[in-house]
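Only one protein chain is missing; all other protein chains are in place.
Order of writing sets the labels: A, B and C. Residues in every chain begin at 1.
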């Protein structure tokens, strides 16, 4: 049986666990060492480190401290890994803890992070999802049940100092274009809540002050939130520092393309079972800049879809130039409008798009001025018929169940 | 056997065929009438109306007159269709003509339309693809063969006058922000090359002057270039005018998500076999703004993928804010860099991404400031092994075959 | 465009077409020659050579002369093929003729061939299926429509003289164990209705007297009736004679595993587009006795199934020993009983099992004394809901439509 090389105690603060960190920095010491060919398990906090609870009150989502995220398990040192190599990671399995068989999905307040549709859902809301074997259901979103497409939202290797500097420089440049924006354009280093693993004293202070935040995906992968990086997949990560330094966290039981609700997928604590190998000099051999991966042979097969189109004309009728972001937002809103006809509240529909294995395709990006994006809604996740037909939709829900909302405080 | 209700003669100019048009306008008379429940065939020119030839010279792609596109077959009037209905279209089949079993893929010159990667491929290039039964190969792109995901790039109903006005207004507003840009931000009405079906005289002149160009996808569908709208799919179109007025063209033998080469897919002339039905009042019943559709039960199953990630940091290292367009461009460039290691020229790799059933996913759009897009490259279309491995890639091509290029004229 | 190297005229008797034959014999001369790497089209009669008509009378099925079947197109000689090679055949496409867009399914009278459930359906019945693009429907079997899994029921190379002798010897031995049985245990050579291609005179008489009948599948493939040998698949055939001698016929628009109705699938005339290549000495290299093949990348994806189990206890309650034939028969009967609850007649249900892309699995063959077979019924082919539920089935059909039956004549 694979050894669990990093353990977490959900009743303990992640800040007291030395094998956890929440910033990217090349100086964070390896929390543990393995060899190529090894397989092992790693335990992970949920991305917020336990700030969100299994109850019917969204206040915790409203009040979340996002400067703390994401709590990552690692770094795992891989013997023999050197800059320029590819670290090949097989995700052998992922699961929730037996004592914590649930996850959460939330919309952040627009004042605290927001989300893809934050102008439509400006206040904090939360739904809780129970994990029953391979399936999940929510007491806040009736009429759907689906098999998990379980994946780590965040996984990648430590950056080199040069790469870190590049990240900080370019993100600061963007941030400075509109420093007072809410939500901010970028999350900059923030030492106060940094957790740098075993680092202490001045070294820690220095690293914390320049450690990259974990929110954006970057060249090393990181917080890609790619639903298809699921258990069973095989990933090829660029290596930038000696021993690679692989860290992982932000486990998701299920998520749609785009992770549109931002908080985000069905977020959970749990464990991940990995196997690592090396391709020496692989970055150059294969011209690798960002990670590449192969999907899992064992994923939920929801393949009867209703597909919604969106174009890059925004909600106000304004024409944008080949803007896939706007187009996908329209496709999402079209799907929400459609589901509303079957009795779902808009928040429930949004939660479904954020958590179910929805596909989001970049269908057309050259037909000026409209990008065309498509949102693929799997129909077999619904317990009733959501197909269009001559008789019109049947309203299946009576509105008695809602997604808890916590109004912004003054 | 289904009747062919619109015929084309590839040796004849589309301008002399009264059942063809190349602008959107509510006044274009129905070219033919059918009833709900009918199935029928329609023949189509390729989108350029025959400007591109089956040879090894890209001059025709360089010199193409894009003000003429797209030549559409229709409008088909459907008895009983009224504004607010949904027109349900089953695509029963699509094929090339026996005498024209080939298609073309091209990159436009940056001076004449460009494409998704126009800064990387600024000059006109062309590849020719032979159609062998359900499969295609190109003499300009060795080492790949794939089954067709045959679909119409462009299909939709006539707009109402109000909708047409809205299109023209918003697109003009965008155009006016940078009227001298090359390529232009939008294609505005252009009477000179307009083909308005049977319209003649003043009525034609007036309509031609305000008829919307066919390039962008819009609320009615139109030039969506969605590869998954393939034969076997079922589409629900909004109806805006009496009798609906369904037009179709721009047939593609195969295409990747995004149609990134712009010219674009494997473009072909051919026929399409459709069945139509109505959902009365369906737009309101299902809150439909853009078309929705269900994918075909019979599509090529290429499901072993190499997946490339891209983030919204551009080629120059500049940070963009959640820009999926930039992110997908990076994913495409990463794939091109990868394929180059196996011996492909960059133009061949680009042509593969434009024509093969590549998926483009909007994987993450909330992790500020980086959007994450993924490009899914099917590996089974290659005749040799393109998987990564410890030994590095084998160069399988000797560079003797290239994609013809026609330099810009002074 | 691929050349059509064998043509048929459906208004002409197959006996007058010298590129047709209906027996297997090494001496049948090649009807046409091709080279490795060539692709070409071949036209085919339906398996009965036109004995069954598109009408509502099953008398032609009752009175069919089965000694004539199957009319095959060929043999096609492949330059350089020698005994011991493997002939690699890519099925590039298959289609019906434009003037003949229909197929038939029938149950033979028990007195004339019978079928898998002949004791339950002892008299001749026939259903006609219209081909609409990639889909089919029947005026005799309401409520179902499906995409075609188009395939040749029969394809293979000429046997050597030694192999032919082996066939005749072993089949005669079986026949002789019960020579008076109806239906017979085997079909022996029968010169009277033999069509030996271009052979004439004594040579023809001799060959006709010993030519193997085409009904059973054998080492060379032949009448395998494997639905998955569909367009897009790649087959590796053993070669027994110089130039291989590939023949093909018995095209099916769709069929279930087992071809349980015997007549059989949706039987059609049409054309097949093939490409041939050789693996020299491949039989020995890969220890090939029977053909092997790879399935098509493009097949109808009907993958929501209701699965019926059957065990090897027969309808009378008698226990058989690991008899998969009996077990599959029970699974089929269970499915027929189930569909009857939704309003189908038993003959309609049987026709569906024979023609739809039903899977039949050998699920367990070691748990003495019961074999366990499963029949997988795709649910998405039905236009109404056939899933089980707490409320019981809804009878969707009123019994007004039936499968024509022609009673046995005295």
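Simple rule for what comes next: a contact is a pair of C-beta atoms (placed from the backbone, for glycine too) under 8 Å apart; a residue touches a chain by one contact, two chains touch by 3 or more.
Note that the structure is predicted; figures quoted are calculated from it, not measured.
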Contact with the hidden chain, among C:6, C:72, C:226 or C:251, goes to C:226
Among the options C:179, C:216 or C:399, the absent chain makes contact with C:216
For the chain left off this view, which of C:311, C:351 or C:403 is in contact with it?
-> C:311
Contacts of chain A with the missing chain: which residues?
-> 1-2, 39, 91-93, 98-99, 101, 132-135, 147, 231-232, 273, 275, 296-302, 380
At which residues does chain B meet the chain that is not included here?
-> 301, 303-304, 380
Touch rule applied to chain C and the missing chain gives residues 86, 115-116, 166, 170-171, 173-174, 183-187, 215-219, 221, 223-228, 236, 257-262, 264, 279-282, 285-295, 304-311, 313, 317-325, 328, 330-331, 334, 337-338, 340-341, 359-374, 388-390, 392-393
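Just so we're on the same page, only the chains that are shown with their structure count from here on.
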Residue numbers at the chain A-chain B interface: does the shared fraction exceed half, giving same, or fall under half, giving different?
-> same
Whole-Å separation of chain centres (CA-atom averages), chain B against chain C = 40
When the C-alpha atoms of chain A and chain B are each averaged to a single point, how far apart are the two points in Å?
-> 32
Multi-partner residues of chain B (each touching 2 or more other chains) | none
